[in-house]
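Only one protein chain is missing from this complex, and each of the others stays in its spot.
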Amino acid sequence: MQQILFYILALLAIAFSIATITSRNAMYSVLSLVATFFALAGFYLMLNAEFVAFVHIIVYAGAIMVLFLFVVMMLNLNQSPVNIPRPLLARLAAVVAGGIFGLTLVAALSQTILPTSAESTALAEVGSVRTLGKMLFNEFLLPFELTSVLFIATMVGVVVLTKKEE
Amino acid sequence: MISVITFKLILVSLLFLVTLGIAAYSTYFERKIAAFLQDRIGPNRAGPFGLLQPIADGVKMIFKEEHRPAGSNRLLFILGPSLAMATALMTSAAIPWGTHIEIGGHSYAFQVADINVGVLYVFAIVSLGVYGILIGGWSSNNKYSLLGAIRASSQMISYELAMGLSIIPIILYTGSLQMSDIVEGQHQVWNVFRYPLGFLIFLICAFAETNRTPFDLPECETELVGGYHTEYTSMKLGFFLFSEYVNMFVSSAMIATLFFGGYHFPGLSSLEHLPNLAAFLGFGVLFAKILFFIFFFMWIRWTIPRFRYDQLMRLGWQVLMPTSIVLIVIYGAIFSFL
Partner (left out) sequence: MLNSYLNKNTMESNVDYLGILLQMAFALGFVGLTMVATHTLGPKRRTAQKAEAFECGVESVGNARLPFSIKYFLTAILFVLFDVEVIFFYPWAVNFKELGGIGYLKMLFFIAPLFLGYLYILKKGALNWEKM
């Protein structure tokens, strides 16, 4: 049952990711990406990471993709599909880069030792909000506090970029 | 296991019918209450007291011509209202409708999904509500629709922040994101008495999220014709209008659950040996609270005029958001040092 669910979600995730990069209409791309995020949230749920799953939906699907939609609407890409010139050299480079990336993935996968089932039972509690909060406020306190500094930097960036010069 | 699934199935289908019924009759009562407040009679032709009006409206909507403007995107034009309606119908899954029900020695939770992160589930669905409006408005190929959609989505995302922050004090106290825990935490004192200001912020945000007056700028007819649904006809228009009422029902249920004790009423604990009676009385009490807030939504509509857009943005970003952060800091200090 779980396995069937996994394969359905995997199929959806892959299909929508491919749709994201192949659609000519930017609007469809954005919406396919939203659907991909839903499939990913489904994976998190299956791994018992409820908090991460819903945060994924709230932040990625509910906030970042709305921003993307705004950008797409603003860029006025609706009428004709964009035709980007693709020189032969760029295509060649893309094939080489993709091949190298694939090779790295295969190499990394062959070296990875996946945890056995005995280790993975500990995972059941990892995803809960409670455990996550405790880890965030103890082991990962410094990165957490630094996030807020990062937010300030972003705020300044946003204001500088969007405000008119006076 | 099978019996639990059967119970869930029955619960979901009943809940579905109740939601649609309440939403349909909200349209009727909105018109009746408007009429009452303005000293008119209101709908009185279809059936006794006009009680069949919502059914007549529905039938009319479904038999009207379906129309799509030139230059609009077919798929997205259909997807917009569908998403608006589907997201509106999803939220109610996280709301606990009563205490446990016992059937044949088994105890079932009177809730579709009592998940650990119930509050986040609701916010996740609410944050997706933007898509229906945004997609519908953009795909219509109409300037008014686009403006309405962008206004609506900006408004909804702005008020989502204050909404998410306003309930943090409750979670500080309850220590859980589970809806049933939040309701159980109120068996002595309702949250509204603990966090009156938090309730006020949540209430204002609920009005803004459902695009109700005084925050109905996305569809303000004096500037934007009909807003994001200007180009819509038939049941597609019906879905946009209807989803507003479903959202109103769900928001009222959320307000009642988070701040007014949900299904709690004085004397609930004395009914422990009669779990089913307690569950159904609790359900009735929760419904009374929900109906009151639906009435409150309508009452406000005919009382307060519409905001200007800059006022709306100022209220959301410069009043509600900082206030709710300050509230969190104050409640945190009270709970940890007093």
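Annotations
Order of writing sets the labels: A and B. Residues in every chain begin at 1.
Just so we're on the same page, a contact is a pair of C-beta atoms (placed from the backbone, for glycine too) under 8 Å apart; a residue touches a chain by one contact, two chains touch by 3 or more.
Fair warning: this is a prediction, and the values are worked out from it, not measured in the lab.
From the set B:Pro196, B:Gly284 or B:Gly332, the residue in touch with the chain omitted from the display is B:Gly332, counting the whole complex.
Only one residue in the set B:Thr27, B:Thr99 or B:Asn116 touches the chain that does not appear here, and it is B:Asn116. One chain of the complex is left out; on chain B, the residues touching it are 1, 4-5, 8-9, 11-13, 15-16, 20, 61-71, 78, 82, 85-86, 89-90, 92-93, 112-116, 119-121, 138, 140-147, 150, 154, 157-158, 160-161, 164-165, 168, 171-172, 175-177, 225, 230-231, 234-236, 238-239, 309-310, 313-314, 317-318, 321-322, 325, 328-329, 332-333, 335-337.
Take chain A: the residues that touch the chain left off the picture are 2-3, 6, 45-48, 50-51, 55, 58-59, 62-64, 66-67, 70-71, 73-76, 78-79, 114, 116-117, 120-121, 123-124, 129-130, 132-134, 136-137, 141, 144-145, 147-149, 151-152, 154-156, 158-159, 162-164.
Criterion: only the chains that are shown with their structure count from here on.
The distance from the centre of chain A to the centre of chain B, with each centre set as the mean of the Cα atoms, comes to 29 Å. On the chain A side of its complex with chain B, the touching residues are 25, 27, 31, 34, 50-51, 54-55, 57-58, 61-63, 66, 69-70, 73, 128-129. Across the complex, chain A is touched by residues 73, 76, 79, 115-117, 120-121, 123-124, 127-128, 130-131, 134-135, 138, 146, 150, 153, 157, 160, 177 of chain B.
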